[in-house]
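Quick one: the structure is below, and I'll ask about it shortly.
Left out: one protein chain. Kept in place: all the others.
Right after this comes subunit A.
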Amino acid sequence: MNHLHDSMEPRVMDDDMLKLAVGEQGPQEEAGQLAKQEGILFKDVLSLQLDFQNILRIDNLWQFENLRKLQLDNNIIERIEGLENLTHLVWLDLSFNNIEAIEGLDTLVNLEDLSLFSNRISKIDALDALVKLQVLSLGNNQISNMMNIIYLRQFKYLRTLSLSGNPISEAEDYKMFICAYLPDLVYLDFRRISDDTKELAEAKHQYGIDELKHRESLMQARLEDEQARREELQKHKAAFVEHLNGSFLFDSMYTEDVEGKKLSYLPGVSELLEAYKDKFVIICLNIFEYGLKQHEKRKTELDTFNECVHEAIQENQEQGKHRIAKFEEKYLLSLNTIREESEVPTIEKKIMECGEDITELFNALMTLEMQLVEQLEETINLFERNIIDLVGLFIENVQSLMAQCRDLENHHHEKLLEISINTLEKNVKGELDEDLPDDVRLVSALFVDKDTIINAVGASHDIHLLKIDNREDELVTRINSWCTHLVDKIHRDETTRNRERVKEISQYVDHMQSELDNLEYGDILD
């Protein structure tokens, strides 16, 4: 682009260059002296300007975690890269570079102002993560397809757009098209869009926009549907009864069951199967509903528990705060008297008193904390017992329902066996020949002898039982693990809380003590 830059040696973004830039752009005057004295950490820098540096590659910026504004304009950068860590970036200027494609911006979710003016970009894309985008400058690029505009419809906050100097801006419909398809836009190519223009554009492109809107709303509806379904499933999973509100389990029993399928062609079996399925599904539904109900119960239990614990902690904290406030009031008063006092023995006495106060405060706070720990322990134990009971009850009931399923399966198995043997006998006698449909002939391989058929039926039965067992096992394991996790977490949280509080108290008391000690030294020095 710029011949002046081309002729110069490309530079590397190294530590020295960054340090220099940070130093130059950092605080000035008195604060600057302090900054120099202490040095500035890259992660404290909020804004960085690196223009006209002949930079070819963006690099070494990973330390600038808190950077809000970055200027890299008028360089010879060819790719957008190395910006992944700069998640707080709000302002990014990459104008007057040699960038050909938009990329590497997926982590910059806070970006509001993006300038890519005068580059070699031909397509607008890869901006999906920039949900807060307000200003987008893409002038003097090589965008030639008007459809790029439609891509920009997803940015709800986009108010300013510049596209002049692109091939599309030559099109006679350019302005109208943009105004129509981006109705929230306020400034186009640095000019305010008048209301008249907007109305005109809307009228002109009414048809296209309506169609687009319709498509978008359909898409939106589909997404919402999907979302709702997912949430529903999530809820069922949390209740550990997912896929039990239908024939899913039953169907899964037959998917891997080759023999079963074959056997279902036998005369009379399809009716049997139908009745079996109905009954089975009813039991499944029972389990499902029971599961949801139990889940609700567990949830209210947990909510009440959390609420109560929270209340107890809050109350305890209030008491603690009150104590501290009272202490501080007194402490300040005594400090003032100490300052005004001139007699050394009195000062020492006062300081002694203060020390005693601090110890007293420490004791009081620790007593409060110990009290709370005891109270919470009791409550937690109660809750643990209750939740384990609940889970146990749930498992028990589910198991009994599952047993019903198994009974059904056994019953079905017997019936099936009976039919099979009957059919076999008929087959042996050759009575079936004429009235059997073709598909039974496929099964005829099974009807060789009694053992084969019994084996086949047995295999099918085993698969079914296995499926049921698996489902039951899964449910039991998951709920048990959930329960253990929950209880563990509660205990762990309580321990952490206790440690934090004790640490906080001792830290505070230490601070007060050391302050008092410092005072003593100071007085002695005086």
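Simple rule for what comes next: a residue touches a chain if its C-beta (ideal position, glycine included) is under 8 Å from a C-beta of that chain, and two chains touch if they have at least 3 such contacts; residues count from 1.
Operating definition for what follows: contacts and distances are computed from a predicted model.
A.B. asks: With one chain of the assembly withheld, which option in "Asparagine synthetase [glutamine-hydrolyzing]", "RBR-type E3 ubiquitin transferase", "U2 snRNP component prp10" or "Dynein regulatory complex subunit 7" matches that chain's UniProt protein name?
C.D. replies: Record says "Dynein regulatory complex subunit 7".
A.B. asks: Thinking of the whole complex, not just what is shown, which of A:265, A:290 or A:508 touches the missing chain?
C.D. replies: Only one of A:265, A:290 or A:508 touches the chain omitted from view, namely A:508.
A.B. asks: Using the touch definition from the top, which of A:249, A:309, A:424 or A:516 touches the missing chain?
C.D. replies: Per the contact definition at the top, the residue touching the missing chain is A:309.
A.B. asks: Using the touch rule from the top, list residues of subunit A that touch the missing partner.
C.D. replies: 27, 30-31, 33-35, 37-38, 40, 44, 301, 304-305, 307-309, 311-313, 317, 320-321, 324, 365, 371-372, 375-376, 378-379, 382-383, 497, 500-501, 504-505, 507-508, 511, 515
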